[in-house]
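A single protein chain has been omitted; all remaining protein chains appear in their positions.
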Amino acid sequence: MISHILKRAFQSVLVLFVTGLVAFAMFRFVGDPVENMLGQERTEAEVERLREQLGLNDPFLVQYWDFISGALRGDMGVSFRQGRPALEIILERLPATLELALVSALLAMTFGILFGIFTAIRRKGVMTNFILTSSLVGVSLPTFLIGIFLIYVFSVELKVLPSFGRGDVIDLGWWDTGLLTWTGIQSLILPAITLGLYQMTLIMRLVRSEMSEVLRQDYIRFARARGLPEKAINFRHAVKNTLIPVITVAGLQIGSIIAFSIITETVFQWPGVGLLFIDSIQFVDIPVMASYLMLISVMFVGINFLVDMAYLAIDPRLRESKGH
Amino acid sequence: MDMVKRAFESDLFWSFRHSPVAIISFVVAVTLILAAVFAPLLAPYNPFDPGSLNLMNGFSQPMVPNALTGDSFLMGADDQGRDVFSTILYGMRISLFVGFAAVIFALVIGIILGLTSAYAGGRVEAIIMRIADVQLTFPSILVAMLVFGIAKGFTPVHLRDQMAIWVLIVSIGLSDWVQFARVVRGAALVEKKKEYVEAAILIGRGPLGIVFRHILPNVLSPVLVIATISLALAIIAEATLSFLGVGAPPTEPSLGTLIRIGQGYLFSGEWWILFFPAMTLLMLALSVNLLGDWLRDALNPKLDD
Partner (left out) sequence: MALLDIKNMRVEFPGRHGVFTSVNDVSLYVNEGEILGLVGESGAGKSTIGNAVMGLLQAPGRMSEGEVRLNGERIDQLSEIDMRSIRGKRIGMIFQDPMTSLNPIETIEFQLVETILAHLDVSMSEARKRAVELLEQVGIPEASVRIKQYPHQFSGGMRQRVVIALALCVEPELIIADEPTTALDVTIQAQILQLIKDMCKSRKLGVILVTHDMGVIAETADRVAVMYRGRLIELGDTSQIMNAPKEAYTQSLIAAVPPSNKKIDRFPKVAIAESDGSALQDFDLQSHWLGRGSAYETSSGSLLEVRSLRKQFLIKGAIRPSNRKYLDAIKDISFDVKAGETFGLVGESGSGKSTVARVITGIYPATGGEMEFDGHDLINTKNAKEKQQVRQDIQMVFQDPYSSLNGRMKIGAIVAEPMFVNKLAENGKERREIVADLLELVGLGKDAARKYPHEFSGGQRQRISIARALATRPRFLICDEPTSALDVSIQAQILNLLKDLQDQLKLTLLFISHDLPVIRQMCDRVGVMRFGDLVEVSETEALFEHPQHSYTQTLIGRMPRFAK
């Protein structure tokens, strides 16, 4: 058990190290930041001075070392574009993305699991068919189209919800939140639905197929043959066995919400890290891109690790077994 | 002939004939694909021929003759007077080309790596599957974006637009191979344990003979399902990247690029510039997805109920 945890922890660190290397190495060779920063009017001397200042003339390994040791101290370099520490910019934008991701994840999990269980128990019926058909449409709809559609209906036609931005935010010192103001909540509704819808359909379909599989198992048939009430069979026996494998995949899905928010943030001009990332790709702003990547990896690895531990805690088959 | 007869008598075909959803989505998908292939013949205008463009046709409404020029457009015209219907036909060509090419690219890599890791086992398998795990930690759209960004950085500026389509194919393909590799590996591991593989060893088949003559034909049906669903995902991914401005170049607009352009006119009332490309994309992705969904159920009899 402990060796298992240590093994997973070691793997997580390895993943972080590798993504760190990849992130840095890749962006180091992509584009020329100096060109982007100085524009057309520049002299050789200016270029050279800036390259020296940014450390771009050092050997690759020295730069990577600088990057890693800096990263450990919380120094991810200075944004080529804004001239401010990259991490500072990212952290400034992080609350917006996290609030959006959290609300969407809650929506996706709650409705995904509920609908999944419902459609697995009621195999036929108008409601089930409706949910299943709309889920297929949901998977086929690109996120950005959902966003545009919602904007068209609720902002352009009905004019009830804002189409861009975050509304008023309250600064809590280390966190600025939009959840405490009316305009903030109004602004959150459309982006959260947009972002959560796709994940919700995925989770729903996953829960449905897992649960259908569980319901075909011998122990469910045996439970029925013992005369247990249908409710106990579905909710005590089937749902619990369904949710164990679902946790892993759902955990990963929730992790990817943070990355998927790039699209939603672009459609709604939501001032989060995703929008920042798209901007920095266009300007080849390496430190910001690298910080974003590292941040995403830390979050993914963290979620993965937690999911793994949850799995271990729930499934008795994975715990150490003694005696026969 | 034997093959054709077998195909028509097969359970798959039976299930196809008895699924209205499958038939409709098949017809829609094939119609759209044919329309894209024969775009040069079907399109009333060539949207990329500057000579045929008339700026005065800009913002013509659908089916209403333009007040200045008298030209009429089935789905209206965009800001520069381009026929929306024609741009959709050409845009679909690019979307479908990128989609198919990316899936084939991912499929080939995935099958080779999946079969290799299942058959070789040991360290080879561990390395391949660890790479797959790490990549799977990141959503494919992000991976595609990264690959696109890097490749773009490596391409000389004057070639960027020309190379963009190929870069797009590679980045979507690279973001999607893991699916194939995992499915192929999983299915191949099951097949490898079956006794017909042991029988093949006994009669003296070498590893290549076993993998290609025996295992590969038996893992193709799940691959077919994943390929269909991946096609829908690849078309969506291409549209998403192009919508975000990191995909197809403005000189070769795909459906995603058209939607990106159309979004700008959402508030000013020129809905058709956005609406028709969006509907086309939706129909394309939905029909392919429905086909994949039906295929999965049809090839997996235990899901029947």
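As written, the chains take the letters A and B, and residue 1 is the first residue of each chain.
In this text, a residue touches a chain if its C-beta (ideal position, glycine included) is under 8 Å from a C-beta of that chain, and two chains touch if they have at least 3 such contacts.
Since we're looking at a predicted model, the values are computed, not measured.
Residue A:241 is the one among A:163, A:241, A:291 or A:304 that touches the chain not shown. Interface residues of subunit B facing the missing partner chain: 14, 194-196, 198-205, 209, 214, 217-218, 305.
Residues of subunit A in contact with the chain left out of this view: 217-219, 221-230, 232, 236-237, 240-241, 244, 314-317, 321-324.
Here is the rule we use: only the chains that are shown with their structure count from here on.
Subunit B meets subunit A in the complex at residues 134, 136-139, 141-142, 145-146, 149-150, 152-154, 232, 236, 239-240, 243-246, 256, 259, 263, 266-267, 274, 278, 281-282, 285-286, 288-290, 293, 302-303, 305. For subunit A in complex with subunit B, the residues that touch the partner chain are 15, 18-19, 26-27, 29-31, 123, 136-137, 139-145, 148, 151-152, 156, 209, 212, 216, 252, 255-256, 259-260, 262-263, 266, 278, 281-282, 284, 289, 293, 296-297, 300-301, 304.
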